[in-house]
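The complex is shown incomplete by one protein chain, all other protein chains being positioned as in the whole.
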Amino acid sequence: MSARPATGLLPRLRVWPRRAASDAMLIAGLAMAGLLAVLTLLFGLNPPESAYTGNLMSRFQSPSLGGHVFGTDQLGRSLGARLAAGMPWSLGIALVAAIIALSIGTVMGLIAAWLPGWPRRVIRTVVDTVIAFPSLVIAVTVIALLGRGFWPLAVTLGLATWPIAARVVYAEAMSIVKRDYVVAAVLAGVGPVKVLATHVLPALRPTLLTMFAFTFADMLIAESALSFLGLGVPLSAPSWGNMLAESREHLVAAPWMMLVPAGAIVFAVVALNLIGDGIAASARKRGRAIG
Amino acid sequence: MTSMRTLPQSSPTDETPLVALRNLRVGMPAPDGGAPVIVLDGVDLTIAKGEIVGLVGESGSGKSMMALSMIGLVPPPVRVLSGSIKLEGRELIGLPERQWRSTRGGTVGMVFQDPMTGLNPVRSVGALLTESVRRHQRVDNRRALEIAEKALLAVGVPAARERLSAYPHQLSGGLRQRVMIALALVNDPKVIIADEPTTALDATIQAQILDLLRDRLHAAGGLMITHDLGVAADICDRIAVIYHGRIVEEGPTADVLRRPRHPYTAGLLAAVPHFGSRGSRLEPIPGQPPGPTRERAACSFQPRCKHARQACALAPALVASGPERRVACHNPIEEAAR
Partner (left out) sequence: MSAPLLEARDLSVTFATRRGNVHALDGVSLSVARGETVGLVGESGSGKSTLAMTLMCATRPTGGTIHFDGREIGHLPQRALRAVRRRLQIIFQDPYASLDPRMKVRRIIAEPLVAHRFGSRAEIAARVRELLEAVGLPPDAADRLPSQFSGGQRQRIAIARAIALSPDLVIADEPVSALDVSIQAQIINLLQDIQQRLGMAYLVIAHDLPLVHQIADRIVVLYLGRVVEQGPAEQITARPLHPYTAGLLAATPTVDGTGRERLVLRGDPPSPINRPSGCPFHPRCPAAQDRCRTEAPALEPQPGGRAVACHFPGSVAPPLAHLLDA
């Protein structure tokens, strides 16, 4: 007897048009994110002088293709260069914060889903408490204790966000651990950590990837907001939130000072959301195909 | 050997049958303009008034698609490619959607496998029934409620009046299926299509529902779609066995089951455990049922068939084989001792 695909032609052909749309979203998002990554590596880590050194002769220049593509600020610094110099700060903090949030959230969510007794009760209580707590208060407190900077901000954002990830992972894992194949592994004598690592975590992968993209975007916005409020990275660092904060005073005279960093944030957030939606859509379809 | 003759295209009797499917082809046209993927390949079947016909087949045989084509609900991109479905002589293929809506639940009643998904969970039993009554009959709400209550009583729902205000999830599986049958019968349909109506039910409940269906389906005419030969044997006057989109054998139920002529029918009978088979080994049909295909020149059962010969490279037609019997096989079983 030879193995033969169980699914016939019918289901595969039917999902075809929608598949293309979700793939296009994913590809567009990845291309935009890839562009940001390349720019960060090329210019961000080694920013041009003009990011920090002003030229008072060329203050408040509006964006033009001939001179500064993104214009200059009140000190005559190139906004394009500052945007590049801000990338490691803004994108880096958001990336690290998202990794922290998802790592803690995944571990906590999995423990809560696997152990029904007091571990689940404790984790659920902690999660509910942290979510109920205003995250701004946490941020102010931590920054007061640790000072401003890359790591304090990344860690603060991660610690304030993991309960949301834990909740999502818990809900999803609860349905996965009831599946027959997980029960079968337990009854075969496979240890709990191995079952979680080999069966539950892989099944969570699309959820985690999607959530990672969305959390990354949220963290980017949160970093900007905190910097804008003066709670973020040191003022000397040109993070995108700091650039926004500086633009406040010159909003009427030089609106591009606000539009340029805001546009960058929107660009990155849209890229990440496209990736997240694209992964979610293709996972749904694969889920249907697998059954 | 009985002489074989092809049946004429028209119905064997002079009077018009209740339902007549003629050369029905259902499939999915290929996006590239090539040969379509065939789901039903030239199905001929008639249902007389007061007759229950069983359509027996496995998953993927096309049996459910046949039910859907009879109520105009073939899911795109699958569609009816050619052929005819006549209800009391009236052609249903090509009807505009408006007329299909008055047919479904009106002249054609339907009972599905899963009463939980077949009934709208946010409507009460009374609302479901009166809605259907008022869509197909010109009556006021009070009269519709009376009709609904009578329909519930007719399918053996105890305390019918109180049940009208119940929601589907508040009922047991057996009661839900009775409600679905009441919904199928409430407008006195001419024909009732039941697709695996007892598959989701426990054995003792299945017996109750089969008794109910036997009575009710005989009043009109019924098509009973099932994978279970025992269920078909229980209530059907005639059965048609479908394999890979083609009817391979048809005839009076007891006769077909006692003297199957198609190797597939015989194979199914030998493969199902029954109380007499204990101690002897079951004889499985080797291999798998085929999936949907474009290429259909050969007999679809040939790869699994013990009786296959060279002629089977060309698909046999469904031809008369003895009184009231039809079989699509180049090498039918002559006199099986069962």
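When the chains are written out, they are named A and B in that same order, and each has its own residue count from 1.
Everything that follows uses one rule, which is that a contact is a pair of C-beta atoms (placed from the backbone, for glycine too) under 8 Å apart; a residue touches a chain by one contact, two chains touch by 3 or more.
Since we're looking at a predicted model, the values are computed, not measured.
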(message) Considering the complete complex, identify which of B:175, B:191, B:240 or B:299 is in touch with the unshown chain.
(response) B:175
(message) Looking at the full complex, which residue from B:181, B:229, B:242 or B:312 touches the chain that isn't shown here?
(response) B:229
(request) Consider the whole complex, including the chain that is not shown, and state which of A:155, A:203, A:225 or A:262 touches that chain. (result) A:203
(message) From the list B:33, B:76, B:279 or B:323, pick the residue that touches the absent chain.
(response) B:279
(message) What does the interface between chain A and the hidden chain look like in terms of residue numbers?
(response) 1-7, 179-191, 194, 198-199, 202-203, 289-291
(message) Applying the definition given at the start, please give the residues of chain B touching the unseen chain.
(response) 58-59, 172-175, 202-208, 210-211, 227-231, 233-234, 254, 257-258, 267-279, 281-286, 288-289, 304
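In this section, only the chains that are shown with their structure count from here on.
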(request) Please compute the C-alpha centroid of chain A, do the same for chain B, then give the distance between them in whole Å. (result) 53
